[in-house]
Structure formats: structure tokens, C-alpha cells
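One structure coming up, written as C-alpha cells, with questions to follow.
Apart from one protein chain that is not included, each protein chain of the complex appears where it belongs.
Just so it is clear, A and B label the chains in written order, and each chain counts residues from 1 on its own.
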Amino acid sequence: MSQITDLSFSELKKALGDRTLSSVDITNAFLDRIETLNPTLNAFITITHDEAMQAAKEADAAISNGTATAYTGLPIAHKDLFCTDGTLTTCGSKILSNFVAPYDAHVVSQCKNAGLVSLGKLNMDEFAMGSSNENSYYGPVKNPWDTTRVPGGSSGGSAAAVAAQLTPLATATDTGGSIRQPAAFTGTSGLKPTYGRVSRFGMIAYASSLDQGGLIAHTAEDVAHGLGLIAGHDSRDSTSANQPVPDYTETLNDSLKGKVIGIPKQFFDDRLDSRMRHAMDDVLEVFKSLGATTIEVSLDHVAEAIPAYYVIAPAEASANLSRFDGVRFGYRADSPADLMDLYERSRGEGFGSEVKRRILIGTYALSEGYYDAYYKKAQQIRRLIRDDFNRALSSCDLLFGPTTPSTAFVLGEKTADPVAMYLEDIYTVATNMAGLPGGSFQAPLIDGLPTGYQLTGRAFGESMILNAAHQVQLATDWHTLRPEGV
Amino acid sequence: MYEAVIGLEVHVQLSTDSKIFSGSSTNFGAEPNTQASLIDLGMPGVLPVPNAKAFEMAVKFGLAIDAEIGRESIFDRKNYFYPDLPKGYQISQFEKPIVGPGRVTISLEDGTSKTINVTRAHLEEDAGKSVHDAFDGMTGVDLNRAGTPLLEIVSEPELRSAKEAVAYLKVIHSIIRYLDISDGNMAEGSMRCDCNVSIRPKGSDTLGTRTEIKNVNSFRFVEKAINTEINRQIEILEDGGRVIQETRLYDPDKDETRSMRSKEEANDYRYFPDPDLLPVVLDDSFISACRDALPELPEARKARYISEYGITDYDAGVLVADRDVADYFAEVANTSGEGKLAANWVMGSVLAELNQTGGTITDFAVTAKQLSDLIGRIKDNTLNSKTAKTVFEALLASEGEVDAIIESKGLVQVTDTGAIEAIVDEVIAENPDQVANYRAAPEEKQGKMLGFFVGQVMKKSQGKANPQAVNQILSSKLSG
Partner (left out) sequence: MSLTSDDVKRVAKLARLGLTEAETTETLAQLNSILELVDQMQQIDTHGVAPLAHPLELKQTLRADAVTETDQREKFQAIAPQADAGLYLVPRVVE
């Protein structure tokens, strides 16, 4: 008999609906498990035990008196850059280590309104800058599959929490790969929606034109449920798309017969590790067995996505993070001598090294004399990349590729050289530049460690991505594997 | 020897109900930080959403100055650190502003007109306020004002004197008041003026180094600040020195400008398009709705006053310059039915008083109704020009209504011929030599000599005698 915490979000939904489990049962089970495992994994920064129990009780009451929604009483945890009213919201940073948010992010209130029970706030790379969750003020997150390894980043806490079954569903964000890469490293399913699909109101900004809120869970079906709750127009976010939200679960079972899958040749060159290639081929075989065909496509400028990203994202971040100045909220340095000292020390002491590096690069790229060569050039390359994707997706339904160059690397392995870390994003970054939806789903293990394959769709084509991934999950068992020893 | 080159940057606070990027109130005078929402405070995770009315107002201004309207305009971030700037950047417009090049006409002292080109006008958010003296060693920051919409209007450096600058500023003020897009109150800060001043040898066409005098808060101070700065720069050049490019503040007590910030801190604002906002695209219907909503602008109003009230071009020009003055004049003219008299009184006594005290017509002690009453009493001969002035002074001192003042001071004009005759008889009796001289003098000289007697009669009647009657009765009695 499996434990409650073994169940996926969809399975728990069914159990609540059947009344075989109560929200209090479920919430207790996950809170116990968090208590046991979090000291090792460090996936949670804040565990909202009492609030969760209270919400669970209220959920059970609503269920019994018939005022519940289809999702009332189900657990979720939020990446710690979503503002949660009355609860610490740190962004993994010392500069917000005392920041009790005075309002809820749109994503958070959508979940609350649906009756979800929030278990707590998840660890992350500071201000979403990182690919390993080693940049957190609260210490690194460990990969449940091998605690000497990273879970990926920046949504390392979200991915590790789901993989270790501390929560069946977690919100996360992706600016250059921060949902997809940790999902691949931890054997979970993760989706970054189309830019503008999910409101950024209350989602503390890193790079405004690239950030997008999404989800990590065990299966595509789970993600489909969650996406329906958090997607939708929000007039408080000017970049929020006014597009209707379909029922993502409705189309999960569409047949893949005749679907065309594009294989960008740039993703399958000599640089791709042979075992990763082998794992990807296994996935492609499944797609073909389900009736899909493959064609080769080209994303001519995809190699420039990384340099362009590492100009645009830091540039936008350098301005977005200016508000952290010790004046109205957050960390303020002790006994500042004058205003300059207040700013320099609050920010110097409050930000970690990676954040400072990106602020400096970003400031430099925007500074007098360098704007054209850096920022403007990067935005031009962005258009070329976006057009490449649109062109490729006009001849196929989905793009396919590996999510990461390898399986999860060891803690400390890439921290000496920032650029080595940046190159981890090589398969994911271009999708954010193009603003398109992308998901990572479980592929065969390599040496006992998870891998992920990536699907990229047309704008607002999340249904197709989840449908394809779900069909693969029905035909395989990679998504059922769990780390041992946790 | 030298000519001054002046350009003005005018920041106009738009009178929208809510702020440019948030739904906070823009009301003046609220308790600190009670009108500062999450967005105004620059809290983590918040996002700006632009106010349609700010765009309507900006477009109306653009139409009123015959400018190109930016059909697609972009918001940019202007990055710098200051406690009253919560996000560490100001959302402004850099490369693609809402209003492009336009022009206004100013009237010069010699009666000629000059066109001054406006480079552009753009929308941006205002910063908060710093309170420097309230606390021991600390500055207090109030963010109520942060996020109030501003329209920054930039002139070409085509102004050549402090007087031209003030004339331009008054025209801008007039337009924004007519459009009702701002209170335009310099003292309260809803209209602020930065003056860019440089000098160069007359005839040269290269620009000298300019200084910027920030936040001068009255028309008078603008004129003085520019003049002292011009003089300061001329002195520097004549001493063989060089003008340093810097920001300066005008000190009205000392009537001089002083350096505000050291320029080694030259700001690199690192403008880039704000990624939280999308391009604002205005369609034809938006623009035409703004055009249809334009009120009668000063030029049109002036023409109408000339034809309706029969006043001169010059007078009409003075009266329409300030919308509030024009409204005041219109009320007086319409209520009293005496356009010309109304014009004389408004231009003469009212504006003279305002110029002296520096007050505004909206706070003026004499209401339009009161002035109209006064004119009514002149028209019906109750008052003559001298007694009318006395009543006006009393109105200024808030001594009551027109008729009450006339009664309490006993100013009713003496028109009763019997009474005047009695006084005339007295004067004739008391001045036999002058009477003799008058009667002996040739007719051409008598006109002038009559003045003496008129003066005496007016004195004896405490100015209340009707001058025409006095003249008539005196002439007849003296000749008879």
C-alpha cells in the first residue's frame, strides 16, 4: 500500500474527490515528510505548518458542505519569489531575509481561491539567477537522487521537493531554463508557459521580458491541472496576454498520429554527449510508435542565444533590483554613515556574488557608449532567434531536444567559473528569447540519474506539449521512477 | 557683445484622478505615505499599468501646440538612485515620446510676435518628496507624490532673454490651464521650470556651455534667476574663465544661483525600454476624440472678445493670457453688460494689484460679482471715477459689498444741481481774484483756468460731485 506522499497531484485529486482521503490527512502526511527530509534536502525555506493545517481543516469543511472546488484541499508549495501575504518571501536572498510580503502574487491568490493548501516557500537560486541552486543565501538544495549533486536551478527547491515527494505540485519560474533544467535533473515534469500566459504580478522580477511562472509535478497530467489554475489574463500585468485559458486536461488524450516533431540539428551535433543522445533516441522511438513523424529543422542563430541572454537578462535585472536599497523594506546595513553608505552596504552585504556579477554586467551593458554594442545587439539577435523558431514551427507541431547537456553535476563542480554554469542553459535559453512554451519531461536514466527531453511549442500551444508528454508517459514508466533512500 | 541662449524644460503635473501607473489618488496635501500603494512604493513584484487619461491630456497638449503626435510611444527606464525614487529608476519616455515637435507664439514687449519651437513633450512619473529638517540627522521620505503623472515640455533653445523666457512660460501656462490638464500652480509645484542658460558672442552660431537652473517656482523668479545667471556667466567669460556645465539652484533671498551638484557625479541614466510595459499605440479614433474635446484656445477666445466686447487687440491679448483671468473678465463683462469698462478695470486695477502682490485671480479679494456691481454703480452715475477707486480699495480690504461701502462712506455722487450750485457759489465767493482773472482771460485760456475751480469744488464735496455737472455749472456761473 503506497503512502499518501507517493501519490501524484492527479491521484490525490481523485482520492479527495472519492473522499478516501481528507485534506487534513494529505496535509499532515506531506508536512511530516517535509519535517523528516527537509533538513537534508533544504528544499523549503519556510514551512507554513500552522497555516497549512488551518487551510486543510477549512478545505475539509468546504468539501463536506459542498462549497468546494474541484481542487479544494490539494497541496502545493510556492517558489520563494512569489509574494505570499503575511509570509516571509526571500527570493533566496539575504536582502529579503526579513521581507514579509504585504500582498499575494496573482499565482498565489489563484491557488488560494481554488482552495489549494500551501505547504510553504521553496528554496531557489538568489533572485532566480543560477542553474544549480547553489546561489541561495539559505544554502544549496540537494538533489534527492544523489545528495552530493545539484537539483538544478533556479527552481531547485521546487524540483527537489516534488522529486522527494514533499509536495505533489510546486510553482516555479523559468527565465533561461529554470523550470526545465531542474525538472530534467530531478526526474520530474516541468512546464514554462508562453510569455504572458501566467501573470507576473507578485512574481519578484529577475528579467521582465523573459520571466514566466510555471509548474513542476510528477506528470504532464498534473501540470495540466495546475496550469489551468494559474494561467489567465491579469490586468495588473501589462504583459499579461488576453487569451482564453483552455482546459488543458481535455486534450491530454488526443492521438499523436500524424503529429510532426521537428528536430533542430543544432541540438544534435558533436557536442551532445553520446549517452544523452541515446536517451533522446529512446524517447523519439516512443513518439514514432505513437504515430508521430520527425523532420529535421534548423534554428540558425540558436548558438547566440546564450550570449544575448547574458546581456538582456542582467540588463533588465540590474534595473529590477535597484529597488532593493534598504529604504522601504528588506535588509538595511547597520548604522549607515550617509546615504551612499546605506545603499552600498545594504546592497553589498545583502546580495550574493552571482547577483552582484549580473547587476554589474547589466549595468555595464546599458551604460553610456555600450548600449548599442550590447543591449541593442542582443535584442536584434533576439528577433533573429524568435523568427528562427516561428519558421521551424511552421513546418512541425513541436520541437524536440535534450533539456541539459548531461545529468546533474556535483555540488561545487561549476561554481568556480560563472561561464561554465551559464553554458548549462544551452538548450533552454532560446525558448525564453522567443517567448514560446517549453516543457521538460522524464527520459531514461543515465547511470541511475534522471534526464529530461524538451518539447517546445507554438505560442499558447501548451495543450499540445502536455498532450504529447502525457501520451509518452502512458507508454513508458520513466515518470514513475523515484529516488531511492528518501 | 554677448547673447543669451535659453531653453526651458517645464514639468507639468497632470490633473488626473489617479496616478500614471497606479490607482492611487493624486490629491494634494494628504498625510505622508497615505496615497502610496504597493506600486508607488516599488515593492518587489509589482508592475505598472498606464493611465489612459494621462495620454488624453498629453495628446490634447500636442494638438494645442500643433505638434506631431507619437502614434506609437514607448516608456523607458531612467536609472538613478535617490530616496524619493522608490524603484531606483523613473519610468519616462526617451526615444519615442508621445508628443513630437510643435510650436507656440509669444508676444514680445515691442508688440511683435515670435514663434518658439517646442522640441517634444513626454510623459513620466513624478518622484516623492524629501523632508530634510524634520528629524535628527535623518531625511524623511514621503511617496504620496511618487507616480503622479508629469508632462515634460522641452523648448528649443530659441529664447534670447529672461523676458522672452517668462513670456514663453506664460503661454505654456495659459495653454495647460485652457486645456484644464493641470492646475499649473508654480507655488504648489504643479508646474515646475528648469532653465537651461548659456551665453555666446553675438553673431556666433555655436552654443556655449550651459547650466541648468532647477525648479524655479514662480514667473518672477524665473526672470530673476535667468538674469543673474546670464550676468554670472558673462562675468566669468570676461574674467577669462570658462563656464562649468552643472546644475544650479536659484536662491531668491540672495538673488543668485548656486551650484547644486558636483559634476564628477555626472549621471549615466542608462535609458532602455521598460520591459514591463508595451508600446502604446493610439489609433485615429483616440486622436480625433481628443481633438473634438479641445476647448476654445486662447487665440480663438481673443478674437471672440475683440468682436463681442469691442475691446482692442492688445487688451484682448492681455485678458486671455491667463484662463482664470479671462473667465473672471468674462463674468464681469457679461454680468455688468459693460465690456469695455470691464476690460479697463480688470487690466488696470485688478491686474495691477495682482502683479504687485504676486497673487492669483482665483484668490483675489474682489470677486467678479463685486467688480460687476461696482461697474454698475459707475454706469448709473452713483459713482465717479474717483469714488469708484475708493470703493475698489475698500473691496480689496474686504470691507463688504459695493452698496454697503457706498452707503457707509457716504460716497454717493452728488448730482443734485442745487447742491452743486451751492458749493460753486461758495467757491466763487471765496476766490474773487481767480474769478476776476478768469473773467478777464481770453476764451482759449479759460479751459485751463476752469480746472482750478473744478478742483476746489471737488475738494469741498470730498470728491463726490459729478464732474460733468460741476464743469457745466461752473462755466455758466463764471461766465454769467
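Basically, contacts are C-beta pairs under 8 Å (C-beta built on N, C-alpha and C of every residue); 3 or more make two chains touch, one makes a residue touch a chain.
Bear in mind the structure is a predicted one, so any value in this text is a computation, not a measurement.
Checked against the full complex, the one of A:6, A:254, A:282 or A:304 touching the unshown chain is A:304. From the set A:13, A:33, A:218 or A:382, the residue in touch with the chain omitted from the display is A:382, counting the whole complex.
For the options B:45, B:62, B:83 or B:376, the residue in contact with the chain missing from this view is B:83. Which of B:187, B:207 or B:281 touches the hidden chain is settled by the complete complex: it is B:281.
Contact between chain B and the unshown chain involves residues 16-18, 22-25, 31-38, 41, 43, 49-55, 81, 83, 130-132, 134-135, 137-143, 249, 260, 268, 270, 273, 275, 277-281. Chain A meets the missing chain through residues 98-100, 102, 194-196, 209, 235, 238-239, 241-242, 301, 303-304, 306-308, 310-311, 318, 322, 325-332, 336-345, 347-349, 351, 353, 356-357, 359-361, 363-365, 367, 370, 373-374, 376-384, 386, 417-419, 422, 433-436, 459.
The definition used in the following text is that only the chains that are shown with their structure count from here on.
Here chain A touches chain B in the complex through residues 81-83, 89, 91, 96, 99, 101-103, 105, 200-205, 207-209, 235-239, 315-316, 318-319, 322-325, 327-329, 339, 343, 363, 366-368, 371, 375, going by the rule given at the top.
Per the touch definition, chain B reaches chain A in the complex via residues 38, 41-50, 77, 79, 81, 83, 86-89, 139, 141, 268, 270-272, 275-278.
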